[in-house]
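Note sheet for the following structure.
One protein chain is absent from this view; the other protein chains keep their places.
Take a look at chain A:
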Amino acid sequence: GLSSARAAEILARDGPNALTPPKATPEIVKFLRQMIGGFSILLWIGAGFSWISFGIQLAQGTDSAFDNLYLGVVLALVVILTGIFAYYQEAKSTNIMASFSKMIPQQALVLRDAEKKELPADQLVVGDIVEIKGGDRIPADIRLIFTQGCKVDNSSLTGESEPQSRSCDFTHENPLETRNIAFYSTTCVEGTATGIVINTGDRTIIGRIASLASGVGNEKTPIAIEIEHFVWLVAGVAVSIGVLFFIISVSMRYRILDSIIFLIGIIVANVPEGLLATVTVSLSLTAKRMAKKNCLVKNLEAVETLGSTSIICSDKTGTLTQNRMTVAHLWFDNQIYSADTSEDQTTQPFDQSSPSWTALSKIVTLCNRAEFRPGQENLPIMKRVVVGDASETALLKFSEVILGDVMSIRAQNKKVAEIPFNSTNKFQLSIHETADPHDKRFLLVMKGAPERILERCSTIMINGKEEPLDSEKAEAFQTAYMELGGMGERVLGFCHLYLPENEFPETFQFDTDSMNFPTSNLCFVGLLSMIDPPRSTVPDAVSKCRSAGIKVIMVTGDHPITAKAIAKSVGIISATSETVEDIAKRLNIPVEQVNRREATAAVVNGMELKDMSSEQLDSILREHAEIVFARTSPQQKLIIVEGCQRQGAVVAVTGDGVNDSPALKKADIGIAMGIAGSDAAKNAADMVLLDDNFASIVTGVEEGRLIFDNLKKTIAYTLTKNIAELCPFLIYIIASIPMPIGTITILFIDLGTDIIPSVALAYEKAESDIMNRRPRNKRKDRLVNHQLAVYSYLQIGIMQSVGAFVTYFTVYAEQGFLPSTLLGVRVHWESAASNDFEDSYGQQWTYYQRMYLQWTGYTAFFVSITIQQVADLIIRKTRRNSIFQQGLFRNKVIWVGIFSQIGIAAILTYGLGHVTALNFTPLRFQYWFVAVPFAILIWVYDEIRKLLIRRYPGSWWDKNMYY
């Protein structure tokens, strides 16, 4: 081995043997991005204007100058707090992920200074000699110099699920194909090996793939695009109204300084300060709900992406299937029987009365080397851990389910000789004593490739009787074998022979090398076929996807026949649809003559895919509704994903291997498997399926669609009151009435009373079966469409403003200022020197008395908006259905929202009513009810709107009023 000194030298040169983590954006940059993103920039402008006007007023010596300073500070605080909140949310969701990448420090057994040493794997350098045994992770790329029955599982790298044997022989030019190289991060399944490290860290094959993955750009999520669109919309409205009224106020001969202050108010009123935080909370609530359903979402925005997914490219093994071989069919007595393949089988329903079955079950039980790990007697059979390969495990569990304690049966039928399976014989054989003490014969049992087994047989067992194997029976065998093979199942043949007692007495010594016993003229008993069966929940999930307009594409490394069989059994290829090949077979014409458009399904082989141009791939993706890609390498997954995205689809991709990570990253939403998935895959993915189950994706889709609908409702709810906040400013400017609502008060609505209700809408149940409609069209179905904006702004928003103004005028009138007096009164009203200001009744007011009245007006306006927002909240529960269809009390959180809203308003009004800086005053109780008629009006109006939409779908009303 290397000397420690030399190793240290190389370590210094090459760096540690670890993958460089993907370059993370510095935290401070992330934080600052939150500070200027979204509406923040508008609020910063508002704060800036506040400080400018503070400066000017201070220089002029105006008393109220400090109000503007405080306002600026408050605005800045709002931006910083919402920024911190968003940053915290983002950090929290990335932290879930960080836990994945923290791996247990790996140890490696290294020869250094002529001594075997345990070293952390990251200390390995090129030239080190390492030893590996079954179960170890390969610590670096190594060239093997000594192996003993070594097999490696390369699935994380190449996607091949079968363990590959490894030897010292150089067998291929391609490092991925050659036998004498084992790769970093793959695992050694069995055997031992010694090798020389040839690559470390990022220079390993896996390191190169990882850097390839980080090179694939992350696409913007659909919801991010939607929110950006919405921010632009609202900011556009804010800026244009702001500028328009700036011009109006300047031309109305207001001072520039006043106009700037109005501008601040208009911006603050227009910007829904709390909304982005609300959206984040709603998304994280959904993410939590999804995590409970085994979908762990790393990136919050991915929650919705799943909802807009239109194509799912799914793995087969483990995702659609149970990832374990299970006996699916049996053939004996010239008949095919089906076995139960569900996850939690406890009995097998097929007919077990035939004596042939007794014979077959004996062979299955005895000719099997697999054993249960001890100490699992209490576990269900299907969950027990077995030592042995996949088919033997399947057979062991199968016989355990039917016969009970297999180990004791084996003990009763003591094994005297055995030839294990090898690839030249293609059979496995063992010789047993019989359980019957009076029967001194030995039983020879054999299983293997059916055609090889049949070759060795001269008879066949039918209903317990040995009958000669004539051509008719051989034909029947062939038919059955073809049928089972055609279902993509792995078929094994079973035969036996009772050795005659006279030739093989009890003391006979069997020699497996010289084979001093017959291996031909045996009695054929039956066939068993196995498959990795689909998960029981998958067919239902696939049909749900179909009704939800989502195309499910299977991408697998498996054989096309198996892939097709599984696809058919889970419904990815539906029962009635045919591939081009099927049509050709049915019509008995060559494949080339088939009209490709008639075939709804397609099974594409990886080899064909390799030679395809992207146009050809596009046409396949377009023309066929049901597609299976078989024999594909994980690299080809990326090509398929890109093809789907060219169709304008939102693509979800599942994957578990390291090689899947580019595809996972490229996909709109990458879904990694939580159990089988490699860390690299989990890193590249946006979501992790904790149970590796395809059906969980469907629940995720449902949640994603629901949150999209609910975000619409949240935004509609939040936008509405912006008009009620904006109108006061506009009317104040135009009609010169005392200011109806203060900027600070607006912030208390946006960030106080409205927050919990708008989050509560995220808990709203779906209005109709959201899984029965198509995925939304990215370009057409916007989160905030113009109907939503117009309905919220110009209809409900205006109603709210009117209701709030009625309260405002009531408060002033009952104190002595009739509406007619208020018009045009602004300059005199706001003059601090005017302390004997006359009201409509001849009473005289000091400046402070007027201001206090003005704050009462603010509070009344605030309370009115709050009361009407309760109505707004209730109407936003549904967009189409009547509230009574949806149920007023099904979403309890809404009521929490309503009570919190009123509670917060009451606390602000009565609790903080004496803090003058907040501009709240204790309000007379009756003023809470002035806006109630308008709240009822809002509700009735919206019910009428919904009624007309339901009554006249597609009408003018529907087109203009449905958001």
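Definition applied: a residue touches a chain if its C-beta (ideal position, glycine included) is under 8 Å from a C-beta of that chain, and two chains touch if they have at least 3 such contacts; residues count from 1.
Just so we're on the same page, contacts and distances are computed from a predicted model.
A.B. asks: The complex has one chain missing from view, so what does its UniProt entry call it, picking from "Sodium/potassium-transporting ATPase subunit beta", "CASP-like protein", "Glutathione S-transferase" or "Odorant receptor"?
C.D. replies: Checked against "Sodium/potassium-transporting ATPase subunit beta", "CASP-like protein", "Glutathione S-transferase" or "Odorant receptor": the hidden chain maps to "Sodium/potassium-transporting ATPase subunit beta".
A.B. asks: For the chain not shown, which residue from A:A8, A:A411, A:M482 or A:L794 touches it across the whole complex?
C.D. replies: A:L794
A.B. asks: In the whole complex, not just what's shown, which of A:V802, A:V893 or A:L948 touches the removed chain?
C.D. replies: The single option touching the absent chain is A:V802.
A.B. asks: List the residues of chain A that touch the chain left out of this view.
C.D. replies: Answer for chain A: residues 225, 549, 646-648, 768-769, 772-774, 777, 779-780, 794-795, 798-799, 802, 805-806, 809-810, 813-816, 818-819, 833, 835-836, 838-849, 852-853, 856, 880, 916, 924, 933, 937, 953-954, 956, 958, 960, 962 touch the chain left out.
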